[in-house]
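Structure first, commentary second.
With one protein chain withheld, the remaining protein chains of the complex are depicted in position.
After this line comes chain A, so read on.
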Amino acid sequence: MDFSWVFTYWPLIVAGAIQTVLLLVISVGFGFILAIGLALALVCGPFWLRWCAKVYCTSLRGTPLLIQLWLLYYGVGSFLPMIPGLRASVLWPVLREGFFFAAVSFTLNYAAYEAEVLRGALLAVPKGELEAGRAFGMSPATLLRRIWLPRAIRIALPTIGGEVVLQLKATPLAFTVTVMDLYAVAYKVRQDTLLVYEPLIVVTLFYVCLTLIITRAFRRVEMQVPIRR
């Protein structure tokens, strides 16, 4: 076991960790917003909207993330340069990067899983609380903002914590589309130094630490509201 390479490669490791965390934060953040819309469509949308949301969730949960990522990066990515004017626009440097595609596909995928979780949680909010809100004369938007959504998120919190950890464990896939995330750094170290296990071990420790931080953070949020049993 030889860990001396850590001293020369630590800037890369830190940069990789930042990329990984960035991917996680972007996909969970935007994915959650998208998931709220999807879950509402699933629970109380009109028939066609409910059907669209169902198809979206089923197809994104039923195919591997790797295929979705490659479909976006190679498939959609090969169409993008054909759009007139896009290559000259200011957006092009962003649209060219693998990071953009990874962030988009992780967000869409996370939203599909999270929407199903939130759907269950929205249905699990006691009817009486919603009726009480309506009896107070709350408009549907106020009811959603003040009662329905906060209660549902509380109910779903343990599951959401698990989903975030799963999302963290999905981020190394970004390395297949040239993102220099933590795993890609380990790969580069392996190619440079011919060490197979040491880089993997170091990177694994990073992921386990991140997992511990996420679970601790969620536990702390969960404890803010005491549960009466």
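One rule holds for everything that comes next: contacts are C-beta pairs under 8 Å (C-beta built on N, C-alpha and C of every residue); 3 or more make two chains touch, one makes a residue touch a chain; residues count from 1.
Keep in mind that, in the parts below, contacts and distances are computed from a predicted model.
A chain of this complex does not appear here, and its UniProt-recorded name among "NADH-quinone oxidoreductase subunit D", "L-beta-lysine 5,6-aminomutase alpha subunit", "ABC transporter permease" or "Cytochrome P450" is "ABC transporter permease". For the chain missing from the display, the contacting residue among A:Val6, A:Ile33 or A:Ile67 is A:Ile67, taking the whole complex into account. The chain not shown here is touched by just one of A:Ala115, A:Ala170 or A:Val189, and that residue is A:Ala170. On the side of chain A, touch with the chain left out of the figure occurs at residues 58-59, 61-68, 70-71, 74-79, 168-173, 175-176, 183, 186, 196-197, 200, 203-204, 207-208, 211.
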